[in-house]
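Following: one structure in structure tokens, then a few remarks.
The complex is shown incomplete by one protein chain, all other protein chains being positioned as in the whole.
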């Protein structure tokens, strides 16, 4: 009996790690749809209260600053003109109640005068994730355009470390 | 003993949900390769018999109409000229034998006179999935180009609901 219990305990640990990865995938795959819908509340629900969004040109501090970005220009202009915020498959490392997720993102914008979109930004992303009341949230997102800079490369190099 | 059985029952439920998500990923990640291969039978196998594919410009009703699309022009022209149908990571919500999967898709086409591709369409997608004889299939795909329209935004906003 104790033996069965010990075996079950071991499985619980393994299932928990798989569930954590699936939950982090769920949080991050909800980001693009929410931000392209312009749904500021749905975006805000994905970040911790004290979240930081650090992009090339500015740093947003706090959940309110991030949702304000969604509600205002230029973000709303991008949506109205036609845009897509996409990611590629995310590399995830879980460590207890924190995790690091690394991926690329694309910001595509519609060309108003031709039947096509342009690739405006290709960006390196690091998401520092934190489990809050059982839900995985984004505590910090660091994003650097892949313009050849050392900073973007260093961010990507830290994915597995 | 009963206690171990109850614990095992609980794990079975958790594993089943993870397996469902993995199976839905498998169905959806098979779509792009099948459609770019022009393999109409492989595409058809991913949809239910009564499937509906609702895109901006028309609605295809039934598995035969969908595979016919793969077999004919303009789809075959896209393939011959060079194209790629890509998705980004899919947001999945499972509810028993149905599920909703939301993501972006890209349709990239080769530029015949330059060494490059163009982004022809960036699209919001909702896949209503159904379990049929133990296999997850696409029962309905709704796709709207992200051209600033309210309809595309509303589709994305429903991802988590």
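Each chain gets a letter, A and B, in the order it is written, and its residues are counted from 1.
The rule is short, and it goes like this: a contact is a pair of C-beta atoms (placed from the backbone, for glycine too) under 8 Å apart; a residue touches a chain by one contact, two chains touch by 3 or more.
None of these values were measured; they are calculated from a predicted model.
The hidden chain makes contact, of the residues B:32, B:62 or B:148, with B:32.
Screening B:71, B:110, B:140 or B:158 for touch with the missing chain picks out B:110. Those residues of subunit B that touch the chain absent from the view are 1, 4-5, 8, 11-12, 15, 18-19, 22, 25-26, 28-30, 32-34, 36-39, 42, 79-84, 86-90, 108, 110, 115-119. Hidden from this view is one chain, which touches subunit A at 1, 3-4, 7-8, 11, 14-15, 18, 21, 88-92, 102-104, 106, 118-122, 124, 145-148, 152-154, 156-157, 159-160.
Criterion: only the chains that are shown with their structure count from here on.
Rounded to a whole number, the gap between the C-alpha centres of subunit A and subunit B is 22 angstrom.
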